[in-house]
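This is the structure I have questions about; it appears just below.
Only a single protein chain was left out; the remaining protein chains are all shown in position.
Right after this comes chain A.
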């Protein structure tokens, strides 16, 4: 592993491996426990393939009772657990640990209930994101968050990562579309948060769970909102001579009160790579390309297309094409959606970064990246969810050149530092995982991080769930429990008292 330090494997656990396997086999009979090295290979990494590790053992439970018993056993016996959905995490959230049970939720693949009058679906966590939409689309409904891996990623994983997608400015993230969860705590206790009704009483544990990267509990059931599919969608493809003009166009669209369904930007290297790959008809002489999609009733879409076209021309668009039919709309998107593999064609390897910035800072950040690109001697292409400020720089490198991965990672870290410096954040949708774990102090000080770890302590005092992820250093809960109060002095000697 390139420079990544994971918690040291516990020798005592490793020595008990056979006993742990035997115990798990009594809980999950049949094929549900995988312990042969060859069979475990498929689980050794997630979509962050630079890192690989065989787990202690893999368990694939099929019932909530089994999940509960597995966790209870691990809790009582101090065995670490790494939960995993479809393994599509881009940040190593499901990277196994040598001394941890890998708890794979893929057999929880049933849609339990679809309730159209109340517009909810109740599903098991292993159902894919797209699987929900597929189950309801014949009635004109869909599930709104659409991460690009939606064909493979599981809804349980979406909850763990608070996944977004290109439509999230208008339709929200996973957190805004999940109404309820059933989950199992590391103690084995099963709890329910929310349900088919709206909101929960008490603390917003649903909000804390969403995006908690498998460190707080294991989700066993998810209740999601389903929405009526918009009747019409049309897109504009707009090219600009500079990224500043494209950025101004985006700001003006929003200032006009328009929230497009999707609004994507690509820079020159990304445009060229995509066009060479899929021939979407992208203009090659522009510095920035916007794809803007309006969705809703056709009358509204036509109205807004005209407004957006006017705004684009006022901002100096050098090309502006409006899709006239569904086929054309798909062609506009084809290049953007193929941007990652397109970059994969022009470079042996690439790293996909994921910062978010205030939109107005885009020109500054792009300029900073160009400078860094020269310093590191590595190319970078950019795709940008322009509506919400989520930036995906793709750093091109060759893993066969010694030290180039390390160089690319250092370049990526510098980009994320730049994002934080301009008021943004380390990760918009890919999660912290192991990838950005050691950068957390760039954004948070010790007090900030310790309070987050205290949340972890309320759920999992022994730090058994997914250790080594998210936090650069996991302080022991007992240590964090100490209070530091400077006693004795009464503040505000001069304020009025009653």
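Keep in mind that, in the parts below, a contact is a pair of C-beta atoms (placed from the backbone, for glycine too) under 8 Å apart; a residue touches a chain by one contact, two chains touch by 3 or more; residues count from 1.
Convention: contacts and distances are computed from a predicted model.
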item	value
Undisplayed chain, where the name is taken from the UniProt record, one of "Glycolate oxidase subunit GlcE", "Putative membrane protein", "Citrate lyase acyl carrier protein" or "Response regulator receiver and ANTAR domain protein"	"Glycolate oxidase subunit GlcE"
From A:214, A:230, A:335 or A:412, residue that would touch the chain that is not displayed	A:230
Selected residue (touches chain absent from view) among A:7, A:195 or A:241	A:195
Sole contact to the chain not displayed, among A:259, A:284, A:367 or A:401	A:259
Contact partner of the left-out chain, one of A:6, A:95, A:155 or A:173	A:173
Full-complex contact with the absent chain, from A:164, A:214, A:368 or A:467	A:164
Contact set of chain A toward the excluded chain (per top definition)	116-119, 140-141, 161-162, 164, 168-169, 172-173, 175-176, 185, 189-193, 195-205, 207-208, 210-212, 228, 230-231, 251, 254-259, 296-297, 299-300, 303-304, 356-360, 385, 388-390, 423-432, 436, 440, 443-444, 447-452, 454-459, 470, 481, 483-492, 495-498
